[in-house]
Structure formats: C-alpha cells, structure tokens
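Written below as structure tokens is the structure these notes are about.
Of the protein chains in this complex, all but one are displayed in their positions.
Right, subunit A next:
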Amino acid sequence: MDECQSAIPAHDGDLHVVAAAHHIVKALGTTKNLSDDLRKILIDLDAHLSLITSNIDSKGGKGFVEVEERLKRVERKIVIWESDRIMIWDSGPKEASDYLEAVDEVQTLIDSLRGLSMNENQKQKELLHRASSLLQMAMSRLEEELIHMLVKHKQQSEPTYIPSPSSQRNVVYNESVVSLDNESAKEASSKNSCSDECGEYIVDLVPEHVIPDIKSIAKVMFASDYGQEFCEAFIGVRKEALEQHFDILENGKLSIEDLLKMEWCSLSTEMNKWTWSMKIIFGVYLMSEKRLCDQVLGEFGSVNSFCFLEIAKTTILCLLNFGEAIAMGPQEPEKLLRLLDMYETLADLVIDIDALFSEDGGSFVRLEFHKLLEGLADSVKAAFNAFGVAVSSNGSLYPFPGGGVHPLSKYVMNYISMFPEYCSTLNLLFEDQHSDVASLVSEPQCGPTASLSTSCPMACHLRSITSSLESNLHKKSKLYKDEALQHIFLMNNLHYMVQKVKGSELRPFFGDEWIRKHNAKFQQHEMNYERVTWSSVVLLLKDDNPGSSSLSKSAFKEKCKGFSIAFEEVYKNQTSWCIPDPQLREDLRISTSLKVVHAYRTFLGRNPAHVDDKCIKHTVEDVEKLLLDLFEGSPRSLRNSRRMMKT
C-alpha cells in the first residue's frame, strides 16, 4: 500500500478532493448487486481514504482515531461470537456474511496500517497488534466453522446408489484343480456380466449448497495468508471421510505376509473386495473428491492438487499394496479369473488415475499403478500357464469309476467357458506369445482360412488347453483294464467337451471345424466300444454253415448257451458303467440294440424248430429290455434269474 503513503496530500485543496472521493466511494459502497471483487476494492479504497483523512485531521497527535473506531466496531462483531456457543454458519446466512465482512474489514485495516508503518508510531503499532490478534481470532474461528461444516455435511453425502459387490461377477471357482480328482466339480452357474454397471459416478461428497460457504471461508483465509491452516483442516476432514468410506468396503487390513499365507477361499474374497473397492474408490470417491477440491480450491493453483493428493494418498497406498501382494504371490490356476478381474479393473481405471494425478506430485501414484498393471498382466499369464500345466499334469492313480465324465473335464470346460467374457483382455495379453501357441495347436482353425474369432490368440490358447485335456484323458483312459470301458470313458468326456463348446460362448472360438472333428472323435470311440464289446458276442450267433438251412439241436443249444453267458457277462459289467448324457446313452443303446437284437432275432428266426422255452434263456424281448439297464451306473446281475430258470 505504498501508494497511499505517497498520496497523503499537502494542501487544503487536496483535502477537499480526498473528502469528495471518500464520499463517492461510500455512496458507491451502498449499491447493491456489486461483485465481490468490486466491493472489496471499494472497501479498500474507503479504508485508505479514511486513513488519509484521519492523518490530515490529526496533525500527528490524536491520529488513528477513526481507524481505532473502526477496529473497535469490528472487534465487537468478531468477539461476540467467541462467547457464543452456536456456530456462525448454523445461525444463518446473514450472520455468516456479516462475519465475513468483518474479517474483510480487519484485513483491510491491517493492510492499511502496514502501509503506514514507516512512522514508527506507537499508536499505530498497538493498533496493528490488536488487528492481527483479531484476525487470528477470526481465522481460528473460521477454521472451526470449516471443520464443523465439513463434518456436519459429510454424513449426508453418502451416495444414494452404489451397486453391491454381490452383483459382480460371481465367485464360481474357488476349488483348486489339484484337489478335484474323483470329486465332483461344481457346475458353473452362469453369471451375468455387469462390467459396465459401475461407470463413473460423481457424487456430492458435500451437498451442493454448502460449497459456496466453504469457498467463502477458503477465499478469506487464503486472502489473509491462512491458506496453510485451511488446507490442513480441509485435508484432515476429507482424508478421514475417504478412509471411512474405504473401511465400509471392508477391506481387511492385511500385511503382505498375511496375504501370501492366506487360504485360497479367503484370498479370493479379498481379491473380489479389492476389485470392488478400486471401482468405488477411484470411480466414485476420488472422482468426486477431485471435483470437490476443484470446486473449493480451483482458484488457488497448485494447492488444489496438493490437497487432493494428501487426502487420497494413504487410501491409495493401501489399494496399491494389496495389488502388489497379489501380483507377487504364487500364481495358481484357480486365481486366474480373479486376477483377470483385477487386471481389467485396473486397466479400465488407469486413464482415470492418470487424469486424477496429472500433476507432478502425483506422478508417483501414476507410475506405481502402471507398474502394478504390468505386474498383474504377468500374473495373469503366469496363472494361465499354470492352468495349462495343471491340466496336462493332473494325474490319477485309479481309473475313474464307471467311465463317466471326469471332474477334470468338468472343471476345465466350465472354467474356460468363463474366458470369452475376458476375450479382449486375454487377446491383448497373449498377443506376444501368440505365434508360439498357434504353432503348437495344429488345428486347421489356426490356419489362414480361419475366421477371426477362431484365430484370435485367446482361441488358440483355449484350444491348446483342451488338447492338453484330451491327452490327459487319454492317459487316464489307460488306467482301465477293459478296453471297452476306455472307449466309453473317452466317448463320454469328448462328448462332454463338444457339448460344452456348443452350448456356450466358447463356440465361436472353437469353430465348426473343431466341433465336427471332435464329434467324429467321440463317435469313433462309440463305434470302437461296440466293436470291442459286441462283435465277439454277435459272432457266437453266426451261422457256421451258411449252406444248410438250420442247425442241429445240440449246436443250437450250445450257441444259445454261449450267447447267454457272454450277454450276462456284459450285462453284469456294463450296468455299472455310466453314460451321464441321456441322449448319448439312448443313441448307444439304439445302435447296440440294432446290432445285437437284430442278430439274435435273425438267429432265432433261422432255427424255428428248436425254439422252445427250455433252451432259450432270454427271449428277444428280454434282451431288448435288458439292454436298457446298461450304462445306468448301478451294477446288476442276471445270476439270480438264471438260477430261477434252472430250477
């Protein structure tokens, strides 16, 4: 305020000018609808002019009278609130604006007094101290008001709608591939993908109408050089609020050591929570927090981003460290889907993170999350490889009873049927290792004629998994001593694979060619089964002398007996075998029936003379009926009925 020093007039004439100017300023000051800035200028001008006037009036002696008067007036306005227990902003807008006006006045007086500080006037010094004390009192009060305001309105700012984690991709596979031998795998319940359900929500962390009040406090505190106090108070409350929101999301406060030791089931839950928390904290709260900071601190430059970072940092570090712990953990196959969720979530958020922390101070946060994203990408790849290894190395000591669908097939097929949902991510991650796998999977789909979906990296990886599964199943089939059962086992499992591919999102990635080829494979096993089981049985009924019209009685009897024994043997064995798919079971029975019943009927029809109840143990109808008992998975025997017939 040097200009007012130099502007102190020397002549009486000037005095009139000053008085006139003062008058005009006062008159202008009463005008309503002035902008804040203009009003401030007028108040400043008013103060300067009165100082000049009082200086001239006093002629050195009883100077500062008017300043002191004004100080006293404003002191009353400020001190009166000190004994009051009600918050100013709770009392009403009038009280608040009066108070702010008073603080402005104090600041103006201080500025003016400082401007005149050359005189070393004792009175002036005293007034300056009084004004500074008053300012401190007011600033302290404003800080309290700010905190009170922020805390009071914090509770009401819960977002009205936050989708719950239960609507997320649900947890389907928590068991591990290692533990599932001879245990039925859970069928995958189909899940509703809802990756877009949580877009960016910006919520009012503080109700809209409170923002101008907070801003008015910020303005006056910054103007009085109390910006640091404002920031600390603001950061303190907002930081705590954010941490409370974080706590509500129930993130366990776990050390890396704990996480590395954690059981898979609990870990899976924690991973889900993290994915969820990331979406909520970054997508909702930090976005909203950033907007709040912009609204309140937007005009104060770098303070804005500094405060935002301080508010966010500890919460962010918590999320970051969990991610790091997961990325460094052993990548077991069962983690794959959870890892994919984590990766996708972070990949979606990375742009937001870059935008939120675009300033220099936040580069640290940006960098860390980009690093984490890379780490998670590596983890996904490692888990996928581990999955492949687990599929091909899953070993069994004993044959799977009944030759039905092996749990490994169920596990693998259900598990990979989740992958199409992550198609674009997996394609991105597999891009660099694509050519290796594509050459490994010697399927025509990977050739140049293949369509886009069957030749994408994920498709090739999926088929490499299923071909590992196939070779493992072949290994497992060798555990059966009965060759026919080997075929039943392979037929069942290949059929299951084809069905799973056909009935799921997997279909476009495997393609019709794959389906055709694998249909042919299981049908081959079906035929092989029939050959191995029934050819020798049917052979027993074959006419040894095609020339003659009919067999001798004893030869007929012999053939009948042989057939019965062989049939009963098959019956005894194969009723305990299992074809879980009703359609497949039906088909196999029909074709068996066609072959066996037909041969039996022809055999009996060729020898009508010998057909009597005594030597024929089973009628054609019996055989037809008994064949229906096969592959039901419940062992039966015909020994009882045979004994009955003999007696």
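Note that in this section a residue touches a chain if its C-beta (ideal position, glycine included) is under 8 Å from a C-beta of that chain, and two chains touch if they have at least 3 such contacts; residues count from 1.
In the analysis below, contacts and distances are computed from a predicted model.
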{"item": "Name per UniProt, for the chain absent here [options: \"Histidine-containing phosphotransfer protein\", \"R3H domain-containing protein\", \"DNA replication complex GINS protein SLD5\" or \"2-methoxy-6-polyprenyl-1,4-benzoquinol methylase, mitochondrial\"]", "value": "\"R3H domain-containing protein\""}
{"item": "Of A:66, A:101, A:204 or A:310, the residue in touch with the unshown chain", "value": "A:310"}
{"item": "Selected from A:31, A:228, A:552 or A:583 as touching the chain missing from the view", "value": "A:228"}
{"item": "Among A:147, A:262, A:532 or A:597, residue touching the chain not depicted", "value": "A:147"}
{"item": "Residues from subunit A at the interface with the omitted partner, ascending", "value": "82-87, 125, 128-129, 131-137, 139-140, 143-144, 147-148, 150-152, 225, 228-229, 231-233, 235-237, 239-240, 243, 252-258, 260, 310, 313-315, 317-318, 321, 324, 328, 330, 361, 364, 368, 371"}
